Structures are given as structure tokens and as C-alpha cells.
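Sharing a structure below in C-alpha cells format, with a few things to ask.
Note that one protein chain is taken out, while the other chains of the complex remain in position.
Here the chain labels run A, B, C and D in written order, and each chain numbers its own residues starting at 1.
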Amino acid sequence: MSLAQVETVAPEETGGSLGRDAWRRLRRNPVAIVGAILVIMFVALALLAPWLAPYPPDKPVGQVTPTSIPGPSAEHWFGLDDLGRDEFSRVLWGARWSLVIGVVSLLLGLIGGMVLGLLAGAFGGWVDGLVMRLVDIMLSVPGLLFAIGIAAMLGSGLDAVMIAIAVVNVPIFARLLRGQMLAQRQSDYVLAAKAVGVRRRRIVLGHVLPNSLTPVIVQGTLTLAVAIVDAAGLAFLGLSSNDPSIPEWGRMLADTQRYLSSAPLLAVFPGLAIIIAALGFTLLGESLREALDPKYRR
Amino acid sequence: MVFRQRGRPDVRAVDGVGFSVAPGETVGLVGESGCGKSVTSLAVMGLLPRRGVRVEGSVAFDGTELLTLPPDKLRTLRGRELAVVFQDPMTSLNPVVPIGRQVTEVLVRHRGLNEGEARREAGDLLRRVGIPDPSRRLREYPHQLSGGMRQRALIATALACRPRLLIADEPTTALDVTIQAQILELLKTLVAESGTALILITHDLGVVAGMCDTVHVMYAGRIVERAPRHDLFGAPRHPYTGGLLASVPRLDQPRGTRLAPIAGSPRDTIAWARGCAFAPRCPNRVDECTCATPELLGGRHGLRCFNPLRSGPVQEVAPR
Amino acid sequence: MRRDGMPLRRPAAVVAGLALAISAAACGGGDDAEPGTGGTQAAEGSAFIFASSADPAILDPAFHSDGESSRVTNQIFETLVATEEGGTGVVPGLAESWKVSEDARTYTFKLRQGVKFHDGEPFDAAAVCANFDRWYNFTGLAQADSVSYYWVTVFRGFAKNESDTLGKSLYGGCTAKDDGTVELKLTEPSAVVLSALTLSSFAIASPKALKDYKADQVSGTAESPQFTGTFGTEHPVGTGPFKFGSWTRGDKLEIVRNDEYWGEKAKLSRIIFRPIEKAADRAQALRAGSVHAFDYADPADLESLKSAGVQVLERAPFNMGYLGFSQRTEIMQNQKIRQAIAHAINRDNVVKTKYATGAKVANAFMPDSLWSYTEDFTEYDYSVDKAKQLIAESGVSDPTLEFCYPSGVSRAYMVDPAGNFQLMKADLEAAGFKVTPKTSPWSPDYLNTTQAGDCPLFLLGWNGDFGDPDNFLGTFFQSFSNQWSFRNEEIFKTLGDAEKEPDQAKREALYKQANALIADFVPGVPYAQSPSFSAAAKNVRGWVPSPVLNDKFSTISLN
Amino acid sequence: MLRFVVRRLTLLVPILLGLSILLFLWVRALPGGPAEALLGERATPEAVERVKRLYGLDRPWYEQYLTWVGNVFQGDLGVSSRTQHPVVEELLRTFPATVELALTAMIFAVGVGVPLGYLAARRHGTWADHLSVAGSLFGITIPVFFLGYMLKFVFAEKLGILPTDGRQDPLIDAEHPTGFYVLDGLVTGNPEAAWDAVTHLILPAIALGTIPLAIVVRITRASVLDVLHEDYVRTAEAKGLRPGTIRGRHVLRNALLPVVTVVGLQVGLLLGGAVLTETVFAFPGFGKFVADSIAARDYAVLQGFILFTAVIFVLVNLLVDVTYGVVDPRVRAG
Partner (left out) sequence: MTSDGRADPGGPPPPDGAAASAGPAPSNGAAVPGEPLLSVRGLKVHFPIRKGTLLQRVVGHVRAVDGVDLEVRRGMTYGLVGESGCGKSTLGKAVLRLVEPTAGTVVFDGVDLGGQGPEPMRRLRRNMQMVFQDPLASLDPRQSVESALTEPLRAHGFPGDRQGRVRELLDIVGLPAGAAGRYPHEFSGGQRQRVGIARAIALNPDLIIADEPVSALDVSIQAQIVNLLEDLQEQLGLTYVVVAHDLAVVRHVSDVIGVMYLGALVEEAPSDELYAEPLHPYTIALMSAIPIPDPEVEERRRRILLTGDLPSPVDVPSGCRFHTRCPFRQPTRCAEESPDLREMRPGRKVACHWAEEIATGTIRAAASAQDPTATEVGTPAVK
């Protein structure tokens, strides 16, 4: 039975959820495609490194001396490194380690930031005040210095590096999430949910949080890039894994500075790898932002 | 003055809109959001972005063709001969520049006054548009003024060089009714005093009824009906015009009459090239409506419809 | 002579060493006129810019023990006896001649006449004795071996020892016989003191300046002493061919020619020391022509330096790098395991991969150029099979080794510790060991942990201070030390006897015996001895690198 | 405005208080604690006791904290275990160099970034736009030290047109009354020294300024794009104003507001980045000092420097807010 005349819903070219909508925008963006290809390539190499790498990454396979480090050849595509190991295999395995560093530090930072942000955003009041002061304090120390401090506290090791990078990201995620949640909490649809009698927990978890996550996802993607680059910076300062034979790009790049004059290609391969991987995540993150954030839709 | 212009962005926002305004005349452009009325005003002013938008046709201002005028020539006309007041006074003033400067910059630019003269003149202008304590206001920033005051300041700016044509694009939409009444009254008075031609763009039929000599009703980028206001309100011919009038509750009519809405939404259109854009919503739709494009025909009371409403003399409408 | 287990207390104590030959390889690319070499800007005037790796710690010779400081003070101060140019023999310095008594307890020095300190004070016997008395009478923090390292090392103690670790002082008094004669008495006979006096730390400073600028004011802690006087930072006054000019820390330190110098005047009007931490950066600066010379070139840079027309000067090896074992853990007490490690390491590969041409595999805990060296002991050839077999014999299943290596350090005997570590780790893993890596910054953490014996496996090395086997073997193995954590009375006794033995031939025999004992016991694996390299722009003339790092820059000129 | 500043300054108090507590606890959380950090891991128990007594580490932590804070207020941040100089002295010695470098980097970032961002926005959607956006993204992803080495290799070593390291050619005898070498050169009437200092700044400033540059480009672009769509810009166009007036008064003045904020936030990034850049260019500043201290586990330096950096960072942000107040009347009122 009908109380009013029935309207037809105009078949729209945009269909589906907001996510699908964003996905469509993303697919049309060449920047996003380039970014996605780079990221997929990176992840694929990282996962398949053990099968793709022609040589073990941590065992010398040829004799080198400080002044004669062979460059690329048919046998060794990227040449040998300063210890006579196959550089190509190391760069491949490096993708794996960089991915581990990026993902672990991102996840840790995300979890920390989400917990803090959620506390602040969900409770407000003095909890919010306390959390935000803590965030302010953490943000008042430049990221790299902060990471250095944390790494110094934890001692050397890749886990220390990952935690340090993660901790630096905690206040960023916390603030982002909290700001979003506060904004969402003010929104009409939250009020509407309250008005129909939806429980508070369900409002926070079912409405406020999911709608606050978009910028967090974007930031997360960008953070992966930053984490990879930051890990290189920390490695340059001597904060890296205990085991130098781990083929981690940042460490590889930092360690080859002394061969810049004798074997400059040694720095080029891990350097390019870092740039390409970070660029992939950055391009993807930026286009995600454009796809998801209405402000960027033009 | 004769305007004939047609804008053709990727989507034809405005298509074959033509109208003219005589000195001292007030012309109304009425339509719902997205009907292209604002695009029209921007096209007239040459304010549409150059990239991605194509404007065809002709805008003749006092014998000068505006569309082909070099940008710097056009710039000397804008603000001096042609002025515009936009919808939202909150965003139309630069938030970081004092009100005074935003008024005087026109005077300095077009009337060649020096800063001091311009300031005095600006004070006079603000007083004329009813802003109390103008010398203080000149020093203030937009956020310190209420919406009504800002719109007054914008009107003062627009009228600073006594333009021959003023386009007011939804000048009162963002304002409360009591403030709207003040602003409309002010516009009416100023236009009458100076003999400026006024194009009033609005979605509010009530505003048009009180202000305009001639009214153009737009739908989906085209003018569908054009008439002197008494004719239009007295005997609307186009089903859209009629529908609009019937769907708005009137304060002066007895309560209890059920409103007669137009079906569908403004998004339900068909391309003009394939018929009448209003056809999907039109209660008077005939077969012809979806296969031929109606032309705007008629003299004083022009109409773009194959099957107009009954009242009044029906012009013969020829299919294209 | 040295306290037990004190290898290289200061990171940069890469000083001294009775040297062998030096091949001052003036191998400049001669004809090619490549750009920038020898720098247009650097050639201006007669200023010589030397890229150091760090700022000096302190310019008071008595208080420094690092090469960066001694390189500068060597130009400002002079010692009673000096080392011969480019060699290691003891030659007259501020003392024109000297006499050693029969019992080797009294040293009489005839001083050079007409020498003045930079501040105009006369150099005489009183001044010399004032310096000795100053050193002997250090109190408080100045007694810390981190402060007056070489006094403690050579003379063992002070007038009033404030710490139990100090011994009875060897110093027995200084007497000014007349203005030009100094008599130095020792409490025990010693044949080493004369060569030790060539150390820059025993340079003679102006007593007035020492007093005026409060040289002896030290505060802080022994671990972090602060010199609050200005003698060592702004007013180092000696007799040398150069005077202190100015010092902006982190930027440059400038010394200028002493025109009143008693001997042959310096050819350069001034020398600027500019700290550039990384060897690669120093090499780049030299190739770009913004500095004239630097020490400790990275072997990796040698080719590029040579091809840029830079002269590369080699100092013969007087060092050795070793893989040390701390026998605190059970697994390291197992001799088979130690032997297995010795066989597992491909030392030849390590030396080839990470060291410059001229470096050699070390087989003993001393350079093969030092007297008493012999090959007459057990050698452990590289053999994975033998290593595996020894592991099997050891009874240890699944042997796991914690392996420490330092970061932030590069030494001639250990150019790239992380590189050495990785190569050895791969070797050990190939032999069936599991390796747990551990790293820490060289100073203070790494030195501390290794000295405490906390690392079952560790990378260290040694640069000789003196041309005596005691300086190597005695330092390591004369008595129990935490670092090695073993007691082998036979080795201890042999080395103890050798130190006291006055007869040179008998000593030599004892050291040969000690080497054999050590080789059998395998307390560690010596693996490398390497020359170090200095580099100078093409137009630098007259730089004669001293094998004991007593370089005198007064002979340098720019062409 | 004064009240605003005072209010913002009081806002600093909890941040600095919190930070000081965290830093204080941080040193205590370091492996082995503060005494061991001072002495090294192999310290004898007696030495640890002695140091503890000497530094009052045997007292309750809040007393220690108060003492420490008291010392900080008196300008005593402890002694660098590496250089054996007071941390404050090292700070004052090295900081001008970093400020000079950071300023130059910022001038580079803003001077190049704003015009580039504006251009990109004006040419929205064209190749110039894509290029500047892609370039700026690229700039973010290059590890700073890698870029530094590349710059040095090309411009200093291969081309030989710029110096490789340091702040001043060692051959130039310049006095340094302020510690800002360019300024020093000018005030002491030594233009050669000033120019030389400038040439030493160029490469490190480019290396350090690249990330801020990228960020400034992107913010400027986004902001200008926003402003270009603002009604008041359209109004200004409708007034027939000259393009220069519109650009300056109406577009840039508004578009640069977010840029100001970002520039302020970049200060922290610059101080962090200086650790890498200064190390690469052997630039004797704050960052290099920190890097050297990390290698030597010199925690007093790290502690003092982090505290100092935070103060600077917060003060710069205060300055940014004040600037914001000056350029944005809306903030001034609020």
C-alpha cells in the first residue's frame, strides 16, 4: 500500500557503497595505478624473494677486494656487494625486510594511536585532555630525534627500530583518529542514531569509528613509505639490526656510503629500491586520499 | 542591451539562453538549483574558468561584444559598468582584508581615486547602503560583521562605480527573512535611484514577484518561459512554472489545501536534444515531448512547450 | 707494564710503535692535470689543511692519549728525546744527549741551549723538572688512567696514589744539575723508559703557562673528566716549530709557524686541522681539493684517490686484529670448539675482502715484523671439514655462539668490523655453528662489554705502543683478565719471566715459546695485520709519515 | 595579542613539564640506568655508588627530578660524556649553525615551493601541475642522506662548484661574534666570508629543504586551488581588479595561511633532518653533534637536546600562531 506517489530511483552510474565509489575513482587515476603497480610489485618481490633470489643473500659467492667490487654481469645482475654477496639477491630479500619493517612499525603505531585516539575520541573529557597532552608532548619532539631516543632506550636491533618508528607514529594516528571521531560525533547521523535509540557502544563502534577510519587508512599507507625511508635514516645513524647480514635496504644503503667512490652502484640499488617502494606507497596513499576525501574531489 | 549567449561546458549547463535587459529594468532569472542560472551570470561576466568550459554565443553590452573582448578590456568593464553580487555574503568577502580595502580597491581601480579619496567615498557608500558607523566598519574585517551587513557591504562595492548593469545572484538566499526584506528593499531603492539595470537570479518566486519587471524561468539550462511578471504569475503557461507555483505553500492562502508537488526530482531530466528536459516530470506530457525539442516561441510571453497549461492564449509551437 | 686486560683503553690510542720501514710512496699521478687536485683554493698562501677525523680531546700532552690530540701537540710541543724522521730510533730532541747509568736507574740529559717556550719563558732544566714533578704529583682525577694514561702506563703511580689499582711509581725524582743538565732517577731499572719518553705525552710544556692557565684543574668524573683550565684548550705553550693559533671546535684548529724556533723553521706558515669524521668524506674533500691531506684512508678509497692524482702514503703494519674468546661460558671453555672456530674462519678471504693490498693474515697475537716472531707453532688452516669434525668431537650439539662486533669504529686492523663479522658469521654457519649477533657502539659500550668478558666471541685488535713483544703478548695473556676469562698458568708464567728477563736472546726464546703455547691453547684467532694509509694532495712535499705517528709537519711544504 | 601570547605561553607549561618528566624517566629507563650510562656497563659497584652519591641518584626519584629541573632552569643540562664539555655550552656552540642551515633550507623550501605550488594550482591538470606534484612526492621518498651524498658527489666533487663540507673555508679568517656565519661575515665587514658561508650552506640546505619543499609545494597547491574556488576570489574578479592585485591580495594572502602553519611544523622536521644532513656534509651543527652523541651513547646530550628542541619547536609554533594572528584577523579576534 502506498501513501505517497512512488518515485523511481534513478539508475545512477555511481552504484554501491562509498568504498566502491572511491575504488572507481581510484581506478581512473593514473597516479593511483602507478602507485598500485609499484606496491604490488614490491609486495610480490617481498613474498617471493626466497624463490626469485638466485643466490643466498648472506653468503659470499665471489671474491672481492675493497677496490675491486664487480658491477653488474650476466651472472650477478646487480653485481656483488662489498663482501662478495650477490647484490640482486640481497635487494630482493631486502624488499621482504623493508616490508616487515614498514608493516610491523605501521601496525604497532596504528594500534598505539588507535588506542589513544579511541580513548580520547570515545570518552572525551579529562581522558581526552590527558591523552591530548601526551600527544602534544610526543609531537613536540621532532620525529627522528624521538625515534633515536626510543631506539637508544631499547638498545640496538631491528625490533628497536620498528618500535621507534611506531612510537613516532602513535601521536599522529592518535590525533588524527581523535579529531575525526570528534568531528563525526558532532555529525547529524550520529545524532540520528542516538535519536533512534542506538546504544552508545554501537554508535561509537558502528558509526563513529568506521567513518573516522578513512584518513587513518590514508595516513597508514603514507606511513608505510615514511617508515621505509625513516628506517634508512636510522640505519645511517647506526640504529639498525644487530645482524648486519640481514639484507635490509636502509642498512644496505647506509653501509655502502663508503663505497660511493669505488663502487657507486652499490648505493644505487638499495637507494632506488627504497625510493621506488616509498614512492609506490606515497602515490597510492595520495590518490587514496584524493579518492576518499571529498575535499580533494575536483 | 541584448544578451545572447550559450555556454557549453562538457555538460551543457546552459544552452541557448537568450534575454535582454534595458536600462532601469529588473529582470528575474528563476529556477531550481542546477538549472544553470548562476552559470549564465558568470558567463555574462566572463568569470567562467577558461579551461574546460566553452562559451558560445553573444553577450552584447551596450553594443560591445563581451565574449570576444580581450581579458584586460573586459576587466576594465567589470566592476565599473558591470557589477555582481553573489549569493553568500559570508564567503564573498575576503576574510583577511579589511572591509574598507575591499570597497576602495574598486574605486582606486576604476575611478582612479587615491587612497584617501577612496576611503571617504567608501564611507559614503557604506552609509548609503545603511551600514551604521561606516568609518569604524571600514577598518573591520568581514567576520566582525553580520550577514546582512556583509551583503550591504558587497552591494556598496558593486554599486561603487555606478554600474549600468548589476547582476544579483541569489542575493538573499543565505539570509533570514527579515534581513532579506531589508536587502531586497535596499536593492530596489538603489536600482531605482541610479537607473541601473538589474538581473536578479533566484529560486524564490516570491522574491521575483516583488522585484522584477520581466521574469525568465529556467529549467535544465534553458529558459522555458519568459513573461512580464504579472502575466507570468497571473497565468503561468509552462507546466514547470505552474508546478512551481502550485507546490509552494502561500502564506496568504487558506490553510488546508493540499500542495501539488512536481513529480520526481530536478535530476530526472532528458537531454534537450532528445526532447523536453522537463518531460519526465511533466503532468502535461504528450508524445511529442520526448521526441522533439521545443523552441522558445512567443513575444512578450515566450514559452518552450508543446502542451502548455490552458490559461491564456496558446502560442502555436512548432516542432523543430 | 700495562694493567691486565687493557687493550687500547682509548679509542684513538693508535699511537707509537717502534716502526719498521715506511714506504713514503710518493706515487702521484704525475702528469695528468685533473681538476681540483691539490685544490686551487687550498694552494693559496702556504696554509696546509689537514683533515682530521675528530677534534682533539685536549691539547695538554700530559692528558691526552688519542691520536687526534697528539698529531697537533706533536707540532707545538717537543719531547726530550725524539724518534728519527721516518723511523723509530731514538734521536736527540730537546735533550742534545743523554746518558743511562749502568743499573738503568739514572738518566742524565744534556739540554739544548737557547730554546725558548712560545711565551718567551726559557727552556731549562728547571722547566723539565717542573714538568716531571707536575706529572708525578697529579692528584684526584688527574690520576685517573683515563686522564694521565701514559704516565700511569709508563711510570705506574704517583707521589700519593689515590687508587689501589695504581702501583709504586717508577719515577724516583728529577734534579736540575745545572741549567742545562737534568738527572732523572727511577725506583727500578727499566730499559723502556728512554723510548717511552719519545711519546708525545711526555712533551715539555712551559711551567708558567701551565700555572697561569690552570692546566691541572680537572673536574667531573674519571669517566668524563672536564678540564676547566684553559691551558689545554686555548693556551698550549711548548717549544715546537708551531704555535697554537685558534680553535673553533667542530670547525677548525689552526697552528702557526713559530718564527723563533730553535731549529730549522717550519716551511708552512700555518696548518689548519679540519675535523671530517668519515674517511670517505675526507677522501672526497681531498679529491675535491678542499683539504691537503688526511690519515687513515679507507682501503676502498685508495684507487679513487690514486686515480685522482692524490699521493697515497703507507704506514707499515704494526698491529693485529683478532677474534677473541671469553671463556666465561662453558662452550668456549671447550678447546675443540675453539679449535673448530679457528679452522672455520676463512682468514685469507677476510683479509682479501676487507683489507687493502699489503695486509696479511696474522697467525699470532703479534705482528710478524716484531722480533721474536716465529712461525714455529700450530697453525689453523681454513677447513670446514676439520671444523665440523672438531665440533663433532667436542660433544657439543648444535653449538650456538654469541658474537659481538662494534659499530662506529674503523681501525687499520679492523677497517669494517661489521664486514668482518658478516664474513666470519657466514664461515661459522658454514661449519655448523649458530651465531647470535650482538652489537654496540665502540666507545664506551663495546669496549666495556668485551673487557668485562661478556662476549663469548668478539672482534678486537691492537696497535702496538712499543716495539716489544711484551706490548702485545704481555698485554693480553700475562695474567687472568675478564676479557679472556681463562687461567693458563703456563702461559702466564712464560710471559712473566720474559718481561723480567734482561737477556735479549733469552727473552726472544721465551716469547717464541709463549707464542707456541698460545697457539695451542687457542684463546682467540688472530687474523689480520694491515698497513694504514695516509693521503696527500699532489703538491704536498716533505711529509714523512712516522711509523709511530710522530709526524712532524714542519718539513711539509706546498709546491 | 599580548594576552594571546601569554595564554599560549602558559599552554607550554604542561607540555614542557610532561616532556621533562618523560625525559627524566627516559634516562632512567636506559639500559643500566643513569649511573651506568655515565660509567659504562662495566662500572664497579663502588664506582656506581660513588656516582650515585655524586649525582644524588640515591635519593627518591621526585627529589632527583626536582633537582634536575632546577638545574635545567639554571641552564645546567649536565656534561657531555663524549666531549666532556657542559651540554649547554655544546648546545649554544652548535645551535647557530643549525639555525642558519634550517633557515636557509626553509627559505629554499618556501622560496621555491610557493611559486611552484601556485603555478601547479593555476595550471591545474596540466603537465606542469603533474610534474610538480610528482616531483614533490619523489622528494619525500628520497632518504635525506642519500640525496645529500648525491648532491655532494655531483656538485662538490664532480663539478667542483660548491664545497663538500663544513661551514666556512678554513683558509678564510673570519670572526664569529654571533655564530651565524653569513651574518658574521656581514657585520664584521668580511663579505668574502659571508659569501663563503653562503656557498657552504647551499648543498646542505637543498638536501635538508627537499622534504619541506615537497610539502610546501603540495600544501600551496591545495590551498591555492581551494582559494581559487572561493567566492571572494570570484568577487574580486567581478570587480575587474588587476590580476596582480587578485593574486597578491586575494589569492595568496589567504592561500598562504595554511602554508605558514606547515612551515612551522616543518621546523621539527628540519631539526630532525639536520641530524642526517649535517652528518653528511660534516656541518658542525646541532644535528651532527647529536649524531656523534648517539654513536657514543652520550645520553646527557640527547636528553638536553631533545628538551631544547621541544622548547624551540613549541616556541616556533607559538610564533607561527602569532604570525597567523597577524595575517588572519579571524584568529586575532578569537
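Convention: contacts are C-beta pairs under 8 Å (C-beta built on N, C-alpha and C of every residue); 3 or more make two chains touch, one makes a residue touch a chain.
As the structure is a prediction and not an experimental result, all values here were calculated from the model.
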{"item": "Selected residue (touches chain absent from view) among B:Lys37, B:Arg164, B:His216 or B:Arg229", "value": "B:Arg229"}
{"item": "Option from B:Arg250, B:Arg274 or B:Arg310 whose C-beta touches the chain left out", "value": "B:Arg250"}
{"item": "Positions on subunit B contacted by the hidden chain, ascending", "value": "32-33, 127-132, 146-149, 152, 176-182, 184-186, 189-190, 203-210, 229-230, 233-234, 243-252, 254-256, 258-263, 265-267, 281"}
{"item": "Subunit A residues that touch the omitted chain in the full complex", "value": "1-10, 12, 14-19, 21, 187-189, 191-200, 202, 207, 210-211"}
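Assume only the chains that are shown with their structure count from here on.
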{"item": "Pair with more cross-chain C-beta pairs in contact, given C-D and B-D", "value": "C-D"}
{"item": "By mean Cα position, the chain sitting nearest the middle", "value": "D"}
{"item": "Inter-chain centre distance, subunit B versus subunit C - centres from mean C-alpha coordinates, in Å", "value": "90"}
{"item": "Distance between the centres, which are taken as Cα means, of subunit B and subunit A, whole angstrom", "value": "50"}
{"item": "Touching two or more other chains - residue numbers and ranges from subunit A", "value": "155, 238, 257, 260"}
{"item": "Residues within subunit D bordering two or more other chains", "value": "124, 153, 279, 295, 297"}
{"item": "Complex interface listing, subunit C residues touching subunit A", "value": "278-280, 283-284, 287, 298-304, 349, 352-357, 405, 407-408, 415-416, 418-419, 421-423, 425-426, 430, 437-441"}
{"item": "For the subunit C and subunit D complex, residues of the former touching the latter", "value": "35-36, 41-42, 44-45, 47, 49, 55, 57, 220-221, 223-227, 248-252, 254, 272, 274-278, 281, 284-285, 287-290, 407-408, 441-445, 447-449, 451-452, 454"}
{"item": "Interfacial residue positions of subunit D with respect to subunit A in the complex", "value": "14-15, 18-19, 22, 26, 29-31, 124, 134, 137-138, 140-146, 149, 153, 222, 225, 268-273, 275-276, 279, 290-291, 294-295, 297, 299, 302, 305-306, 309-310, 313-314"}
